[in-house]
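With one protein chain held back, the other chains of the complex are shown just where they sit.
Chain lettering (A, B and C) follows the sequence in which the chains are written, and residue indices restart at 1 in each chain.
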Amino acid sequence: MTVQASTRGLLTEAQEAEIREQREAENRTRRCTVPALEDILYEPIQVLDHGFIRVIDYMGDDAAIVQSARVSYGKGTKHTRGDAGLIDYLMRHRHTTPFEMCEIKFHVKLPIFVARQWIRHRTANVNEYSARYSVLDKEFYIPAPEHLAAQSVSNRQGRGEILQGADAARVLELLRDDAERCYGNYEIMLNERQDGGTIDESHAGLARELARMNLPLNTYTQWYWKCDLHNLLHFVSLRADPHAQYEIRAYADAILDTMKRWVPAATASFTNHVMQGVQLSGGALAVVRRLLAGETLDQAESGLSKREWGELMAALGRSE
Amino acid sequence: MTVQASTRGLLTEAQEAEIREQREAENRTRRCTVPALEDILYEPIQVLDHGFIRVIDYMGDDAAIVQSARVSYGKGTKHTRGDAGLIDYLMRHRHTTPFEMCEIKFHVKLPIFVARQWIRHRTANVNEYSARYSVLDKEFYIPAPEHLAAQSVSNRQGRGEILQGADAARVLELLRDDAERCYGNYEIMLNERQDGGTIDESHAGLARELARMNLPLNTYTQWYWKCDLHNLLHFVSLRADPHAQYEIRAYADAILDTMKRWVPAATASFTNHVMQGVQLSGGALAVVRRLLAGETLDQAESGLSKREWGELMAALGRSE
Amino acid sequence: MTVQASTRGLLTEAQEAEIREQREAENRTRRCTVPALEDILYEPIQVLDHGFIRVIDYMGDDAAIVQSARVSYGKGTKHTRGDAGLIDYLMRHRHTTPFEMCEIKFHVKLPIFVARQWIRHRTANVNEYSARYSVLDKEFYIPAPEHLAAQSVSNRQGRGEILQGADAARVLELLRDDAERCYGNYEIMLNERQDGGTIDESHAGLARELARMNLPLNTYTQWYWKCDLHNLLHFVSLRADPHAQYEIRAYADAILDTMKRWVPAATASFTNHVMQGVQLSGGALAVVRRLLAGETLDQAESGLSKREWGELMAALGRSE
Partner (left out) sequence: MTVQASTRGLLTEAQEAEIREQREAENRTRRCTVPALEDILYEPIQVLDHGFIRVIDYMGDDAAIVQSARVSYGKGTKHTRGDAGLIDYLMRHRHTTPFEMCEIKFHVKLPIFVARQWIRHRTANVNEYSARYSVLDKEFYIPAPEHLAAQSVSNRQGRGEILQGADAARVLELLRDDAERCYGNYEIMLNERQDGGTIDESHAGLARELARMNLPLNTYTQWYWKCDLHNLLHFVSLRADPHAQYEIRAYADAILDTMKRWVPAATASFTNHVMQGVQLSGGALAVVRRLLAGETLDQAESGLSKREWGELMAALGRSE
């Protein structure tokens, strides 16, 4: 596998050269390795228009989860079920500590407004590109037309219909114009060209840490982000959820794809139990029991709020 | 004490009314209370042009630190020194857990680029105003002229001389114009007035979670932020440091002022040991010993790098 | 309310006097207060034979959760539903950060083997009595006869039948004898009486930090433990669960009782959604849909493992 043609535009020539060099390395180790993940190591996977994730390093695999669990349970559980079965048992019963024994490190390029959601996950290690020290690149997220959604009328945090025609065109024009102008004025305030040279010797440039405040929230930033598997699963469960904003969901989906290469058994179990699963309250469980007993009942008789009733019916695949 | 005249402009009428009501509450409690902190409870303390911090709640006081330490040390340490002496001992010997027994909650209004530095402190609880759900107010940070610093030439993250005359005027104009224009276009994209009404019924408005990406990083946001005293001291030690960016230092200084009201003994000890203190390496300590022994030596003979030598001489108040 | 007669034996006279003094305090505060929790503030609630929990301090209430949530959602969600309804929505959709805005501090006396399970909850603040500094009291947990369970034959971590007659008597005798002897030898090694005096002037006493290693794991220790409500709910969900060991469950149940006084709406919602709720996997949900569609199926046809099938049938109240 080589650097994907489709991601070529994402990287500077220097970055591409660095990645080629990293990928050519062939070291020997006594540690466990995951060939399917090694295949894509260092390689950028495109997300949104200018963003990417790439796996920089990893520790552990499905077997490391099992090995840690068996330290906990001692001689007792050896050989009583296969690795995938044990992982599934751990997932179902929320025995989360063995999943913490695996670790992964990503290099991520992402718009600042996405970074602000992402950073709320506190149990991770982060090194972000600092706009106090260095000048940010001229790159902005502009949504593809199919993601230009109107505000939902029913849900305050949701998206509604896709904007069409002139409405869409106007939004794209405003986003592009404002980003261009703000970045241009950022450069003027800095009085510094991208190559570090001074634009106009007769002016003093504003400090970088101040000038950056003129940039809009769709400007791209980048960071190294390192996380253990338990916390990664939690991140994905919240951010690959249909309620998450599309732009962060795109990153969570890309992470989920790399997880399938890295820890396929854990990912399969997680998909079944968490992503495709549902949490029923005691009240909802009582409703299910009554339905199974052949009772016919509606929301008013269920003891559930309208909203919870609607969510339960949706989960059970019942139209109301 | 009443809401300070100077902060009146920071708040909407509704917020002022809410604060007046909170401040009039007079409840009885068996918990420890800190009258000097109660005096300013709920009241906004202005920071920057439109920002503030206000203390919303607190738990514990200097005595609570001592009480927790005495649980640890048991009968042994009772009465062997006064409360302030024990707190000073804990601070000097990095016995940090008793400081975790105090907790404080702030309501903070701050520019987004400051929020992005602040949130890197992970050991705290945060609820931020969500621009997915609601429309952000039209408020931007514009630096006062005395804070419009040029990029430092000697230090990549530092500020240099203050911009003067036309250079300063140009920067302020660019910042104001871009903020105004971006916010105006944010409203056009939303197609929504501040009161929630639709601007133009013939257009569909863009989803809030998308439109916000057009706002610059000096837009104000707000959050509730709750932290234990140990982690608050760590925050202040990094963010009230002269190397911190002025804009977050202004917030850290305001927090330090409230700490003096809340836990005066802990704050005095912290100021002496951490804020005014210095960490000497083994190599720097050896240099100090040689100097005290009457030896004359320069950087080349010291075994220290130029940078560490310079920092040591500055700490010792020696010109080179 | 006064210190419960039943807990008198738990405390030294000095501790009882301290608690009486704390409970007589009547301070004025502008902070929110919770009268039902103030009623039991400082008062020990007995757990096991010599243990207790007592609430030492708290911050916030149900209204504080709502207030924080409304900061996040902004003007948007005001008045759209009552406080209990909003709390229930937050709980159901795992919007956990508003629950972090409440904090509680306990003083807990507990056997060391329970403390070792408890401390695995990392997101809390702890000050434990230090046996390096002070001599531990002569108090051991000896199970009540109805908790002297045999090892389960079906479940490696579970308990089976209750031991009877001579079997029970023998266990209790061994536990008491070994605890008595180990503690006696601890004192001999220390060469120190409980009042601090030397037992035998002709011998040197072993350092406390070493002598403690002779004590068994049912020796009581104590600590201050402070936690936010979100993490407290997580603690209770794992430790008040029927799979938890009885001895820590007894503490989790006592904490759940104090939560009902403190944050009744959050506790009611938590009980319904988490304690009485159930997580169904995608596979289990598919089985429920088939059953609701009138299909008859057994484990082999379900696609579920025997264990998950059994758990699902139990949740649905179906005998197999």
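Throughout what follows, a contact is a pair of C-beta atoms (placed from the backbone, for glycine too) under 8 Å apart; a residue touches a chain by one contact, two chains touch by 3 or more.
On a predicted model such as this, the values are computed, not experimentally measured, just so you know.
Checked against the hidden chain, the listed residues C:Ala63, C:Ala84 or C:Cys182 yield one contact partner: C:Cys182. Within the complete assembly, C:Arg208 is the residue of C:Arg30, C:Arg208 or C:His273 that touches the hidden chain.
Touch with the chain omitted from the figure is made, among C:Arg20, C:His93 or C:Arg116, by C:Arg116.
The omitted chain makes contact with chain B at the following residues, 73, 76-77, 85, 88-89, 92-94, 97, 120, 156, 238, 243, 271-273, 275-285, 288-289, 291-292, 305, 307-308, 311, 315-318. For chain C, the list of residues touching the undisplayed chain reads 111-113, 115-116, 119-120, 122-123, 126, 130, 132-134, 141, 143, 147-152, 156-161, 163, 167, 170-171, 174-175, 178-179, 181-182, 185, 188-190, 192, 203-210, 212-218, 245. Where chain A meets the chain that is not shown, the touching residues are 22-23, 25-33, 38, 41-42, 57-60, 64, 67-69, 71-77, 97-98, 100-101, 103, 105, 107, 125-130, 133-135, 222-224, 226, 228.
Note that in this section only the chains that are shown with their structure count from here on.
Listed for chain C are residues 73, 76-77, 97, each touching two or more other chains.
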